[in-house]
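Quick notes on the structure that follows.
Of the protein chains in this complex, all but one are displayed in their positions.
The first chain written gets the first letter, and so on, giving A, B and C; residue counts start at 1 in each chain.
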Amino acid sequence: MSDANLSSQTEKETGRIEAFSDGVYAIAITLLVLELKVPHSPSGALLRSALVEQWPSYVAFLVSFLTIGIMWINHHRLFTLIRRSDDGLLVLNGLQLLTVTVVPFPTALVAAYIGHDGGRLAAAIYTGWSLVIGAAYNLLWRYAASPSRRLLRVPPDDPSVLSIQAQYRFGPLFYGVAFALAFVSPELAIGLCGALAIYYAIPPKAPPKR
Amino acid sequence: MSDANLSSQTEKETGRIEAFSDGVYAIAITLLVLELKVPHSPSGALLRSALVEQWPSYVAFLVSFLTIGIMWINHHRLFTLIRRSDDGLLVLNGLQLLTVTVVPFPTALVAAYIGHDGGRLAAAIYTGWSLVIGAAYNLLWRYAASPSRRLLRVPPDDPSVLSIQAQYRFGPLFYGVAFALAFVSPELAIGLCGALAIYYAIPPKAPPKR
Amino acid sequence: MSDANLSSQTEKETGRIEAFSDGVYAIAITLLVLELKVPHSPSGALLRSALVEQWPSYVAFLVSFLTIGIMWINHHRLFTLIRRSDDGLLVLNGLQLLTVTVVPFPTALVAAYIGHDGGRLAAAIYTGWSLVIGAAYNLLWRYAASPSRRLLRVPPDDPSVLSIQAQYRFGPLFYGVAFALAFVSPELAIGLCGALAIYYAIPPKAPPKR
Partner (left out) sequence: MSDANLSSQTEKETGRIEAFSDGVYAIAITLLVLELKVPHSPSGALLRSALVEQWPSYVAFLVSFLTIGIMWINHHRLFTLIRRSDDGLLVLNGLQLLTVTVVPFPTALVAAYIGHDGGRLAAAIYTGWSLVIGAAYNLLWRYAASPSRRLLRVPPDDPSVLSIQAQYRFGPLFYGVAFALAFVSPELAIGLCGALAIYYAIPPKAPPKR
């Protein structure tokens, strides 16, 4: 195979990983709506209060939508920098997708139990899982950014790399706080997760040159 | 990075936004079918009347299919004109996808409650949500078309841009009428939403050159 | 815009229609599995007979999988010949996708009612819908193949075009027979739909040059 062929082959490969990942993100984010249940109120006249009562469903939907959406944006930013794939990247990307596809489950738990007896446990599972998602993303990022593997398009001390690393440094700490908060106030813990998702949507200070 | 690389990189980026958006649209439009329920009639002999009775499900399915389909066509038209993406566009595109993924929920509400006590509320939520979808699309479009950002391939006074703007000018008004109508006749309000979806499927008078 | 740009733009457009359609086909075909229900038998010991009893679910799943899969292959063959898109093609393609996304509903009807009182009605709806799918595909094909529109890459009397037309000529008749058969033997009618899906998987005699 000529060099040009090899290069086009490699491009195709990262392209297909991105396409598969995009598919998983798109489906996981769209399946969330299935957790918004139509209330089976005995009388339609009570529909309004039944809809109001299930407000935790809407909050959980929104926070999870933000979380998956932001994970996608970050995945997108990461793969903008990635030049080629290898088997380790494939496996770590798979691990990250695993953590993302699970999101509808803790979301449904929070929607069903917040404000009830199991609310703290539900919020602890939700925030704990957010911690796991962040950890999987960090693994993927560190693997890709490792200088010895040369998977990135840019040198490892490029400002775009350093600024992403700075932004993620405190991720585990922030989500750890949300996890601890779940045992005190489930509502605040979920709210913090939403705020963190918005924070991570902000591009790093010195964004990758485009 | 050379200019050629930058340009190909930018192309790849809008390409991936389109791919992710296409995924979300495709899933949201296909999930609608899950709201068509098989009647659990005690006797199979009653299947016919049970199927006829759930006609609001079919209407709601059809109107929502049209709405999401037309949103996709318009998204498609918009991105035909977009040359490059930035962070604001990413966020506003995400907001638009959020409004689209929610559609199966008001659809299920209408299917379950129209013709019953909660019908007006269900229709008001449905038409009100259509208003929100339109608003999110307008935000996306105005951001992309803003002359200072230079995200479009064409100048801001290009006929293709002006004709799209003319078509969307009355969107909020039309959907506002549908919303008001919901409190009078839920059936007519949903019907108006269907008619508007068909209207927005018609290409603008001076279509973008292809 | 230069001619080269226009051509690449046009390519991108049909590309995005194909991508969106592929998404819808892929989701519709994968959602079918949700109709395979885990039996809630009171005792696990009865699992075997409960699984055997729901054989119509498996048959319906398989026939619908074949039907959607074959529609995708034909859509794929059609778009291999299409050079550029226009608004009418976009609308007719949307109509075709509408007919395909609905498939899980008649499939669930057949799975639930065949062998019971409503079996004939369920089979009539299933085969009748197959007729509608075929009609929508024919519309799409005729529109694309119309000589005046010049949407195809090949002349309208190309062998690849003529052979596809020959294959589809009897489609409505075959599915009409299946529809009539539903009122006599629902099982045979569904079986005929499966056989027709396999028939349409066979490439036309003088296949398009590749």
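As a working rule, contacts are C-beta pairs under 8 Å (C-beta built on N, C-alpha and C of every residue); 3 or more make two chains touch, one makes a residue touch a chain.
All values reported here derive from a predicted model rather than from experimental measurement.
K.L.:
Of A:62, A:102 or A:177, which sits in contact with the chain we cannot see?
P.N.:
A:102
K.L.:
Considering the whole complex, not just the chains shown, which residues of chain C touch the missing one?
P.N.:
Touching the chain left out of view, chain C contributes residues 18-19, 22-23, 25-27, 29-34, 36, 38, 41, 43-48, 51, 65, 69, 72-73, 76, 80, 153, 201, 203, 207, 209-210.
K.L.:
Since one chain isn't shown, list which residues of chain A touch it in the complete complex.
P.N.:
1, 6, 9-10, 12-13, 16-17, 19-20, 23-24, 26-28, 31, 34, 84, 87, 90-91, 94, 97-98, 101-105, 108-109, 112-113, 116-119, 121-122, 125
Throughout what follows, only the chains that are shown with their structure count from here on.
K.L.:
With chain centres defined as C-alpha means, what is the inter-centre distance between chain A and chain C in Å?
P.N.:
Centre-to-centre distance between chain A and chain C: 35 Å.
K.L.:
Would you pick out the residues of chain B that each touch at least 2 other chains?
P.N.:
Expected reply: 19, 23, 26-27, 31, 34.
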